[in-house]
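Of the protein chains in this complex, all but one are displayed in their positions.
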Amino acid sequence: MRENFEELGARLPSFADGLLVTIQLTLGGGALAFVIAIILGVTARSEYLLVRGGARAIIEFFRGTSLLVQLFWLFYVLPLFGWRLESLVAGILALGLNYGAYAAEVVRGAINSVPQGQWEATTALSMRPMHRLRRIIWPQAWAIMIPSLSNLFIMLLKGTAVASIVLLQDLTWLGGQLRQATGDTFFAYGVTAVMYLGLAMLIVLGAAALEKAAKRRLGQGAAKATKPSAAAASTTVGG
Amino acid sequence: MEDEASGIWNWDRAFAVFPELLEAFLQVTLVATVVGSLIAAVVGLVVAMTRKLAPAWIAWPVHGFMEFIRMTPVVVQLLFAYYAFNFDPLATGIVVLGIHYAAYMAEVYRSGIDAVPKGQWEAATALSMSPGRTWLKVIIPQSLRTVVPALGTWVISMFKDTPFLMVIFITDMVRRAQVYGGQHYAYTEAITLAGLIFLAASYPTYLLMKQLEKRLARY
Amino acid sequence: ACTATDGEGGGDALEALQDEGTITVAYAGEEPYSWDRDGELAGASIALQEEIWAELGVDNVEGVLTEWDQLIPGLNAGRFDVVAAGMSITPERCEEAIFSEPEIMYYTSLMVEEGNPYGLQNMQDVQAAVEDEGITLAVMSGAVEYFYADDLGIDTLDVGSPQDGMDAVTGGRADVFALTGASLHAMWDNNPDAGIEVTDPFVADIPNEDGELVAQISPGATVFRPEDTELRDAYNEVLVDITGDADTFESVVGEYGFGEDERPDPEYTAEEFCSGELP
Amino acid sequence: MPATDPASANSPVLQFEDVVKKFGDHTVLEGLNFSVERGERVTLIGPSGSGKTTILRLVMTLEHLTGGFIYLDGQPLTHEMRGGKRVERKKRDVAKMTTRIGMVFQQFNLFPNMTVLENLTEAPIHVLGRSKAEAKHRALELLDQVGLSDKADAHPSRLSGGQQQRVAIARALAMDPEVLLLDEVTSALDPELVGEVLGVLRDLAENTDITMLLVTHEMQFAAEVSHRVLMFDQGRIIEDKPPAQMFSEPELERTQEFLKAVL
Partner (left out) sequence: MPATDPASANSPVLQFEDVVKKFGDHTVLEGLNFSVERGERVTLIGPSGSGKTTILRLVMTLEHLTGGFIYLDGQPLTHEMRGGKRVERKKRDVAKMTTRIGMVFQQFNLFPNMTVLENLTEAPIHVLGRSKAEAKHRALELLDQVGLSDKADAHPSRLSGGQQQRVAIARALAMDPEVLLLDEVTSALDPELVGEVLGVLRDLAENTDITMLLVTHEMQFAAEVSHRVLMFDQGRIIEDKPPAQMFSEPELERTQEFLKAVL
């Protein structure tokens, strides 16, 4: 055990680098996924069949083929057509597209679950579609979608473990290296698991804070704040 | 796609590797997903009910454990289980996948259960129905309607996590594609086909779930 | 650091590399061939690369540590210039990639539990023990031993890396792990307390299509992109000077425990392995 | 279902003794005392938030009793004195007693996943242990009484609000309760549908001697069917009279004010 920790200590600087890679992928992929989710989630509700169909096809395609395969295409096949992406870019792009497609369903579902009466009230006040979406529907949908998005965000964090496919040396990769150096599989992956757990906790805490703020804005805050909730933070449904 | 950039796509190769991939898909990916989903669906429900029914000293540790499962990569869990218990690798892998997804499905069940109106519980109490009967006949049947589509999403997601089984030396479809690639130094066809098989498998799953959802929405 | 050659032909490729002063080499992390030794690129394959590229006027060899399955796709996608992971030359692979002349000969060893309870010394022993005693053989998928086992009709546990194989043996998942001797010995040296031992390297005898046993001569070589034939030829010219002379060879790779046994017979050519004339 | 316990012979069927109910810091009922005799029909009236619903829910054990006691047929319901201390009774024992109480909710709360008939037979079969045939027979009888014989195999979602509420009443009656609690059972209905439900209840009042505790905003109906009206304000009974008196000559100013607003 002692040697294991010594080995780990010696590798801490590279673990810091690996952590940085994982964080870059998570934040970059998450940000991109969020943007894609909004675009696809909104267009998938379009009244125009073509727009809606297009969004649906994109969502199904990126949900249906696996992240691994998408990454392979972006990084190894695209260059054969003359498009070369940097490792980090390819990683972020693949994560963003894949999880963006999942999150699009969350966004769509949350928008749909804003009560019908709210939509009708905006019509009664003659609001334009974009204005309605931005000012009335989104703030309400946002509060609904946070728990599911945080769930997906944790999935995305874990999904960054495929980074070694694009030659990035992330936490999982470094865990593998530690395993070779120590010959102790449990120790190496235990350390890795704890690091992922730490990052996931940060996401959970962040999401809980966001949800609280969103609910407060809807006037639901203090009224219901009876239970301190690790539970509320992790609620519901993905995709 | 195929001719001018001759290296990119070779149909002969695609036809050669396809049966191999399909075989691995049926033997590993499909089996793992189907059995894993069943485990996840059952364990998830038990966990969700534990959190509702069991005393705190049981409910909280179970919750904590499931949160740990949910927040750490499945790869790590696979490796741990594989070396800690000397069971059949495929069985170990399926159980680990099942429990990993149970952590997600438990949340789905929980929100489904919460979505059953409070009045239903009260009506059951007013009729002096036992808790067991209330769950069995009132709460679970009603929550299924909201729960099934969300569970379906996780089943589809599980399909695409089966390649992680390769860390415990199970040759699933993607692994088979990589081995083929390593043998012939040609990966594109094999990996792409694996992706398309995933797509071909998840889309019908999605349709199946829709169908089921409709059936449940009948009343 | 990756030099994009975009398939304009090998001659230009070498020039471009010389201008750049750096060649990017992919390796898979397998001691003693090519691995990361305390943050520095080391190994017999790497030593050869450095020697040869220096001779060709490229001073700097930069390594990219890569998983096995990413080596060839990365090479084809221009992510690196050559693969120096001691890849075996086989007819199937020659359809999609080009190899240098043989660089280092491989021998197979077996990693077993300490005391070698089944007394395994070669592939025939393994085959017999699998059939009679039901033992489990682990091989690394894609490695030559994987194909040996296939030809011998042995059901295997297919692991993804050398470390996986060792874990399989120490964890009781497999009774024997067959891999390149040098790699297994390096792992044994690094883990003297793991409760394992490694047999002496041997040349595997594998039945051909007619069922006759054939000794498997198995060399590793550097892989180039298909269009980089001129680059490969330039590399070969320097390489054969090294492999053609026992002392020179020893001086380059001796540091990593390689010697005359591993020096390829100059009569073997990559072409013969590619066409299936050898082994 | 007359009570067999001798203690109950002359005691009121329902009795509140120093009942206290708090939600967090908010005290809704503070030391409430009243009782209902067997066969009596009592209506609770009072402004919104005065605690009417809370009283019914306490009887049905849907809320936890903060202090005091409720007796059914002279027996303590959820809490009793033992060894000089007020202690909670065992869940099992409580459950056994609540089978003698039925409740109809404002929002019907029919089980949407069961047919009308299943709604009516589920509890009699699995709680009272009746045979399927017996439960079904009784259910059809009740459906006939509420005028819905033809809807036995329909799902609740196919029924109008008024029909759903009539089924809910039948469902409560299927358990042959001694006490029936009714909480604003018409206020979720369209005005035209209110009549049919009140009709069913009127029938019930005329033809049975079931004890009823009800909350309603239909004052005319309350006047017709109830023996006594209790006026609530801020969690206490401020007036307690037969309906004729209560509606024609309310004593307190608060009652007058309230009646003016709702009549």
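Letters are used for the chains, namely A, B, C and D, taken in the order the chains are written, and counting of residues starts over at 1 for each.
Going forward, a contact is a pair of C-beta atoms (placed from the backbone, for glycine too) under 8 Å apart; a residue touches a chain by one contact, two chains touch by 3 or more.
Just so we're clear, the structure is a prediction, and the values are computed from it rather than from any experiment.
Asks: Which of the displayed chains are touched by the chain that has been omitted?
Replies: A, D
Asks: Among A:Ala16, A:Leu125 or A:Leu202, which one touches the chain that has been omitted from the display?
Replies: From the options A:Ala16, A:Leu125 or A:Leu202, the contact with the absent chain belongs to A:Leu125.
Asks: Please output the residues of chain D touching the missing chain, sorted low to high.
Replies: 47-48, 160, 190-193, 195, 217, 258, 261-262
Asks: If the missing chain were put back, which residues of chain A would it touch?
Replies: Contacting residues on chain A, toward the hidden partner: 115, 117-118, 120-121, 123-128, 131, 135-136, 139-140, 217-220, 223.
We adopt the following convention: only the chains that are shown with their structure count from here on.
Asks: Top contact pair of chains, counted by C-beta pairs?
Replies: Maximum number of inter-chain contact pairs occurs for A-B.
Asks: When the mean CA coordinate of each chain is compared with the mean CA coordinate of the whole protein, which chain is closest?
Replies: B
Asks: Between chain B and chain C, tell me the centre distance in angstrom, where each centre is the average of that chain's C-alpha atoms.
Replies: 38
Asks: Taking each chain's centre as its mean C-alpha position, how far apart are chain C and chain D in Å?
Replies: 84
Asks: Residues of chain B that contact two or more other chains, please.
Replies: 7, 83, 187-188
Asks: Pull out all the chain pairs that touch, please.
Replies: After working through each pair, the chains in contact turn out to be A-B, A-C, B-C, B-D.
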